[in-house]
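A quick write-up on the structure given underneath.
Every protein chain except one is present and positioned as in the full complex.
Entry: chain A
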Amino acid sequence: MAETADDPRASASLAALWAAVLLGVAGVAVLAAVFVAPLLAGAREPPFLAGQVPKNSLLFQRSTPRPHGVLHLAGSGTNIPLTRALADAFVARYPDVHIVVFESIGSSGGVMAVYDDVVDLGLISRPLDERETAHGVDAIPYARVPVVVAVNLSVPDVAITTAELADIFAGRKTRWADGAPIVVLQRERGDSGHLAVAAALPDFAAADEGAYRERRWRVILHDRAMQEALAITPGAVGLLDVGAISLQRLPLRALELDGYAPSEASVQSRRYPFAKDLSFAALEAPTGLAAEFIRFAHSEEGRALMVAHGYIPLPEVQ
């Protein structure tokens, strides 16, 4: 009855049992490998062509051929009103020339468009970062514009302190002088206006970052949308450059900050602390029409236009 070591039939049946069990375990392993492992397989990088593609690669032939006598500009929404005004003046002087200023694609988009040779000049409202400089992109500053705290016309307040500004963005000050609620409109992270204010006012930087993190305020992605939202939202407050209000005659009010209006004098004396520089971005030393346009921006006529709309002209850097 009992199995003995030298019972061949019992040994064979035991071996068959072990084989079946090992087969079962192997089956589970195969199931796991075939059905579960592919679902759990992942990678840090997406599985499409990754990494840097050489500039001369066919893949980079995405610049559209541009006809002679046409200048294409694109970039930060902050630059667009002034640049369009400059373009209009330039075209008035040289009627054969056509200048296309595209809708905002942001400073970063402007730099990349120049890098990819999609536009002749990029428009940036913030300093170039190291990566962009490393790509060989140069910034050619042409104007400085104060960043203002713009409010909807329903707001009775005409002045504000830097501390109050930080309190508003931190959510600590929620009412205007007449008791109406403050509606804060925030630009996306990395917006040049916010960067300029944050650089000058650390309290604001902290409040702004906290607001992003907690999604405290509505975030608006483009200058145009920001202008419209501020204009139609009662009690709205947001950061905007003064030139946009002036050039586009927007129904908005720029508040005095710590008693100073955003004038050229107060900005130059640093009493009004918030300002940003507007620059052209070019891959190489611009030539032809682009160089002409840059020269025009730095010309007397161009500088007069800037001053007329609250911009501070910057000298041409050689």
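We take it that a contact is a pair of C-beta atoms (placed from the backbone, for glycine too) under 8 Å apart; a residue touches a chain by one contact, two chains touch by 3 or more; residues count from 1.
Following the convention adopted for this analysis, contacts and distances are computed from a predicted model.
Its UniProt record calls the unshown chain "Oxygen sensor histidine kinase NreB", which is the correct pick from "SCP2 domain-containing protein", "Multisubunit sodium/proton antiporter MrpA subunit", "Oxygen sensor histidine kinase NreB" or "ABC transporter permease".
The hidden chain makes contact, of the residues A:A43, A:A134, A:A177 or A:A285, with A:A43.
Listed residues A:A12, A:A32, A:V158 or A:I232: the one in touch with the omitted chain is A:A32. When the omitted chain is restored, the residue from A:L82, A:I99 or A:M112 that touches it is A:M112.
Although one chain is not displayed, chain A still touches it through residues 1-4, 10, 14, 17-18, 20-22, 24-25, 28, 31-32, 35-36, 39-44, 46-50, 53, 59, 62, 64, 74, 102-106, 108-110, 112-113, 118-119, 188-190, 219, 221-222.
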